[in-house]
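For this view, one protein chain was removed and the others were kept in their places.
Then we have chain A:
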Amino acid sequence: MTPLRAVGRPALRVTRGIGAVALFAARGLVGLRPFPGRALLHQIIQIGWLSLPVVGLTALFTGAALALQIHSGGARFQASDVVPAIVAIGMVRELGPVLGGLMVAARVASSIAAELGTMRVTEQIDALVTLSTDPVRWLVTPRLWAGILSMPVLVAVGDIIGIMGGWLVGTGSLGFSSATYISGSWSYLEPWDVTSGLIKGAVFGLVVTLSGCWFGMRSGRGAAGVGRATTSAVVAAAVGILAANFILTGLFFE
């Protein structure tokens, strides 16, 4: 019995935890009546607009480094010409969504967890309940939808900037002409490459905001509790993005 219990108890705990997070997400996603227009717009600015600089810079340097790596590696197989195509495909399918998601996780999951955690420990969430307001609908719903709607736009902008990073390096130091590089980027790119990356972005947006909201709403007491919630939110969001990326890549391209 003891070995069975040793395996069974954690398994039950994990299953219960996944179920609780799924129910929490479902409650957050369906709470759109009345439509929280003002709150949603505010969160889109906080989560999407204010993440543009960090996502843009990440994509720019990633695209540039990718061009250098592919040029250097490709030279071993006399395949340096594929730099533009590989940079474009790599950015839109994988690096744009994943690195953008990770940067947003670092910026947004921590911020949401800290804000909601502080509201929890200062009884602001309890105050919402006493004012006949559902805290999930008021605090979680606008954040989840803002993440889902903002991340694909961030990914699209990141993709373009990443490809531009590759173009800067390709035309500046790898000997490509601008026209060759641009036509090389587009010629092998298929619509599904772009679409799959945008879908990944929407899922990562949900993962990031859900993680921040889940840990923030369950923050422990005091500054230490909020600190733990913030750390847990970032770690869970980052791991969640990488795991979701693996699953989605398998689904989309197997």
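The working rule: a residue touches a chain if its C-beta (ideal position, glycine included) is under 8 Å from a C-beta of that chain, and two chains touch if they have at least 3 such contacts; residues count from 1.
By our rule, contacts and distances are computed from a predicted model.
Between the names "ATP phosphoribosyltransferase", "ATP-binding cassette domain-containing protein", "ATP synthase subunit a" or "Thioesterase", the one given in UniProt for the chain missing from this structure view is "ATP-binding cassette domain-containing protein". Contact with the chain that does not appear here is found for just one residue of A:81, A:123 or A:190, A:123.
The chain not shown here touches chain A at positions 118-119, 122-124, 126-127, 129-133.
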